[in-house]
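Please find one structure pasted underneath; my questions will follow.
The complex appears here minus one protein chain, its other protein chains still in place.
Per-chain numbering from 1; labels A, B and C assigned in written order.
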Amino acid sequence: MRVTVLYFAGARDLAGRAEERVDVPDDVRTVGALAAWIEQRVPALAGRGGSLRWARNEAFAAMSDAIEEGDVIAIIPPVAGGCA
Amino acid sequence: MRVTVLYFAGARDLAGRAEERVDVPDDVRTVGALAAWIEQRVPALAGRGGSLRWARNEAFAAMSDAIEEGDVIAIIPPVAGGCA
Amino acid sequence: MSCVSIERAALSTERVAAEVRRPGAGAIVVFEGTVRDVNDGRAVTLLEYEAYEAMALAEMQRIVDELEREIPDARLAAAHRIGALHVGDVAVVCAASAPHRGEAFHACRALIDRIKERVPIWKREHGPDGAYWVGWEDARCTPDHGHGGHGHHHE
Partner (left out) sequence: MSCVSIERAALSTERVAAEVRRPGAGAIVVFEGTVRDVNDGRAVTLLEYEAYEAMALAEMQRIVDELEREIPDARLAAAHRIGALHVGDVAVVCAASAPHRGEAFHACRALIDRIKERVPIWKREHGPDGAYWVGWEDARCTPDHGHGGHGHHHE
């Protein structure tokens, strides 16, 4: 299954890339499993696991959410909109 | 002692006047005593006593505040600034 | 204008907000009170606001000063319009700035609450059933209390 992975802000700096298309192994079928798989590929992200959120197709996802061919999965570091 | 008395909004309608200068009896020496004296002169106000506030020289006054020659005393009906 | 004003022409929200802008303030909260088409179930066509102007200005300034003492990082400004206002007209604008939004929201809310409680401004509401002084409820039900010739008693 192929999905697109987006890296933003500090996660992009750690990963050294903003976006990639990846072929995920057959046993990776949930957002949580994909997150674990990506952290293996980009070990610098693993230490940030507690502060990262994951989005699937432009909405925050639960780790148990299923993923599908063509999904856009985004790694969301701590957000910091606004000012005060 | 002469003071100026100002009537606003509904109090002006009841009193039939906006402003008057009055000579107050010698024993009227506090805002409370003046308020009672004015209510005797304008009985329609007496029934509103509970909803009226009194100001002396552009600030809300306590009934025990002393009055002095030349004071401006205002009868403040329930205020209704703003909208929402 | 100073940081408080009573005005007869249309209020400028931006001008009131500009009074509180400064480099250290990351948060500005602005409140606009606007004449509604319906008040307590009655259709409204016109509101006539009047003020005891000298005291209204003094009281608004006292409220601003006391809130700036209570919330030392906040800066506040307010403007109230008087005269004949129609639906959609802005009657009052309050603005508060502070380094963080919690203080700015708190200060702006306290400012409009205290203005409504203490500033000597009154309004006569005109609708299909006549006119009466808002907050002076009994008057519109008591035939022997006139409204300077404007009164049509309600209900």
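Operating definition for what follows: a residue touches a chain if its C-beta (ideal position, glycine included) is under 8 Å from a C-beta of that chain, and two chains touch if they have at least 3 such contacts.
Here the structure is a predicted model, which means the values were calculated and not measured.
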| item | value |
| --- | --- |
| Omitted chain - touching chains that are shown | A, B, C |
| Touch with the omitted chain, as defined above, among C:C3, C:A25, C:A58 or C:A74 | C:A25 |
| Residue in contact with the excluded chain [from C:C108, C:I121 or C:V134] | C:C108 |
| Contact footprint on subunit A, counting only the chain that is left out | 6, 8-10, 12-14, 44, 51, 55, 58-60, 74, 76-84 |
| Contacts of subunit B with the absent chain, listed as residue ranges | 83-84 |
| Contact set of subunit C toward the excluded chain (per top definition) | 13-14, 17, 21, 23-38, 87-88, 99, 101, 104-105, 108-109, 112 |
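Quick note on the criterion: only the chains that are shown with their structure count from here on.
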| item | value |
| --- | --- |
| Centre distance in Å when subunit B and subunit C are each reduced to the mean of their C-alpha atoms | 23 |
| Approximate Å spacing (C-alpha centroids) for the pair subunit A, subunit B | 71 |
